[in-house]
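Other chains dropped; remaining ones untouched in position.
For reference, chains read A, B and C in written order, and residue numbers begin at 1 within each chain.
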Amino acid sequence: MSTKVTQGDLVSLIDENENAYILDTTAQTDHFKGVGVFSPQSLVGLEYGKTFTVGNKEFYVLPVSLPDCLRSLKRKAQIILPKDAADIILHCSITPGKKILEAGIGSGSLTTVLASIVGHEGKVISYDLREDFIKHAVKNLKRTHLDPVVTTKEKDVTQGIDEKDLDAVILDIPNPWDAVGHAYNALAVGGYLCTYSPLISQVEKTVEAIQQHPFIGIRTFESLERDIVVKKQGTRPSFSMLGHSGYLTFARKVLK
Amino acid sequence: MSTKVTQGDLVSLIDENENAYILDTTAQTDHFKGVGVFSPQSLVGLEYGKTFTVGNKEFYVLPVSLPDCLRSLKRKAQIILPKDAADIILHCSITPGKKILEAGIGSGSLTTVLASIVGHEGKVISYDLREDFIKHAVKNLKRTHLDPVVTTKEKDVTQGIDEKDLDAVILDIPNPWDAVGHAYNALAVGGYLCTYSPLISQVEKTVEAIQQHPFIGIRTFESLERDIVVKKQGTRPSFSMLGHSGYLTFARKVLK
Amino acid sequence: MSTKVTQGDLVSLIDENENAYILDTTAQTDHFKGVGVFSPQSLVGLEYGKTFTVGNKEFYVLPVSLPDCLRSLKRKAQIILPKDAADIILHCSITPGKKILEAGIGSGSLTTVLASIVGHEGKVISYDLREDFIKHAVKNLKRTHLDPVVTTKEKDVTQGIDEKDLDAVILDIPNPWDAVGHAYNALAVGGYLCTYSPLISQVEKTVEAIQQHPFIGIRTFESLERDIVVKKQGTRPSFSMLGHSGYLTFARKVLK
């Protein structure tokens, strides 16, 4: 049995290239690529799952999913990719109700994933040095209605962390080693530290800093994702592949 | 400020090789590898984060995390690895409160991840053909107190799915193509189908079956994880690496 | 002690982007990208290893190497990449004096490698269905003076192989399975068959065909190459990476 778009719904419009546009049916107007100004209210009453044509473009009308949120996110800074965000969730034990700190916020990509998983009983605190990044990320979060779960601070994480008893601290900054001590202090016992770094030298300095504190389970890895092209004429891996994003390092707080 | 183990807590004991043993402080006796019979009640009053010696083995006493649950899980069947479970979470939009079906249950590894993420407001329904697998997996789930979130059924998913309006259906069976039609019917509009298959021919048959139904965003990929060894003498990738686990295929339900 | 370009030399000009242009000093005129018409004879007397400026472009003057031949090759068809050509050399036991058949010739990329390694005591026979490919490849081979080692035939390898006692047969055609029987007959005892195929289904059909004949050591693999970027600010893998070229299958002829 299908349902219809109701006043107040957040709606995904998905085009044929899998681009996602998230619209709030309470808004009078919005605009999106290839369509221009548009009234989201006109979506009310449409059947979810069916297509909807506006101008000469066709879109599927769907409830909003986490992949939609990530795909519709407007980028300002380099983002943490889904493959790496997924590993962070699992290896940092991010589950509903958890209280997480991340620094920096970037475009809010990892923030979106963290907020979606900790949910309304959880909390994501996000530090960034740059006010413009915070403003941009908050705009992205508001569009997906995840902003109530997130608290942002224009603050340098290497200068200290205000929060205590955090379940995880995730550092995506150029010098994570300078924040490792603060992270240790801010974490609850058994909480997880994660750092994301593109360079080997960053990993080395970070691991060295982590080893100065009572952490266990220190581990660094990289993940590679390769698309498989399945066509009538046959199956093969995609020629196109990302060679590198960043190394993930994990550690868990214990006491001396 | 540290906290102490309280009567009723579920506790992780982590040894120097990162093995995790999950113990219920309400239990009179339990036993685990290298220790033998042991009274979990004796953990009450210990400080979380500190070590505890039993016999000649030393363990860190920690609150239970999702990685602990996965590491302590007793294997009977081949499991879905954390790297693949992580991708399933993200690409199927598994968030708190979602209602998910998986088939088969195997040892309950993916079930553990799904149940941890959907939480107590969510639901995981797990089908398996084999009663012994279900019993074994439920034992694993009971140990980590995730069993209330999971409903198991001794049932062949290729014969039909009882549930409706599911947010995701995840198939880890030898012939996922035979369940694709049932999955389509059981999914809510906008819900995700995921299949996990080691063989290319399985992927091909599955993608072909998916294309017979109104699904969008059909995508197959593989992920590879490589450990990085960071030592005083220098950094290098690990010589040891898993060459393959399975291909993940994703698709999202729309209407004709 | 350095040497100078002598009348009759084949010379490589290498620009700052590592592009290679191979010029014959006996030629009156030649032309190349970004320079236009140019007299190779004017290179005579220049010191090898030093730069030479023509127009506003600077080039290193060097003796011709195998990598230069490959980099200067003009492409018409898809080429076999150096990483795969290198594996073919080693796993087919291509050494000086060997007699090799390849089909098809494509742009002559693999032909260039094979001819360089078998040398003037060896022989490369190259079949292709298309006269235009052969003409184009021969032009490439003449430019690098490798043409005396190569015999080309406008011929369909799936219709039969004229030669006998070949040390290796290398098939880069869409349907290698149709030539496996001919390859078996044309190979010397202990000779190697190699097929290069982008699709899994091609590999499957080829391996099945190979198994119909007395071959041992049947093995298929893929190779991946990832550049490492070493910069002052740190080292990391390149973001840019080719996800796939083709699968290589090898087998060695024995008798029943």
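Methods note: a residue touches a chain if its C-beta (ideal position, glycine included) is under 8 Å from a C-beta of that chain, and two chains touch if they have at least 3 such contacts.
Since the structure is predicted, the reported quantities are computational estimates derived from the model, not experimental observations.
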Exercise for review: If you could, jot down how many copies the complete complex is built from here, 3 of which are displayed.
Suggested key: 4
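Note that only the chains that are shown with their structure count from here on.
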Exercise for review: Kindly indicate the chain pair that has more C-beta pairs in contact than all others.
Suggested key: A-B
Check your understanding: Roughly how many whole angstrom separate the Cα centroids of subunit A and subunit B?
Key -> 22
Practice item. Give, as an integer number of Å, the spacing between the C-alpha centres of subunit C and subunit B. Key: 48
Exercise for review: Report the inter-chain centroid distance for subunit A and subunit C in whole angstrom, where each centroid is the mean of the CA atoms.
Suggested key: 45
Review point. Which parts of subunit C, given as residue numbers and ranges, touch two or more other chains?
Key: 200
Practice item. Quick one: which bits of subunit C touch subunit A in the complex? Just the residue numbers, please. Key: 198-202, 222, 226-227, 233-245
Exercise for review: Please name which positions on subunit A make contact with subunit B in the complex.
Suggested key: 1-3, 12, 14, 18, 47-50, 60, 62-63, 65-68, 82-83, 85-87, 89-91, 93, 95-97, 113, 116-117, 119-121, 164, 188-190, 192, 200, 203-204, 207, 214, 216-217, 219-228, 230, 235, 237, 247, 252-255
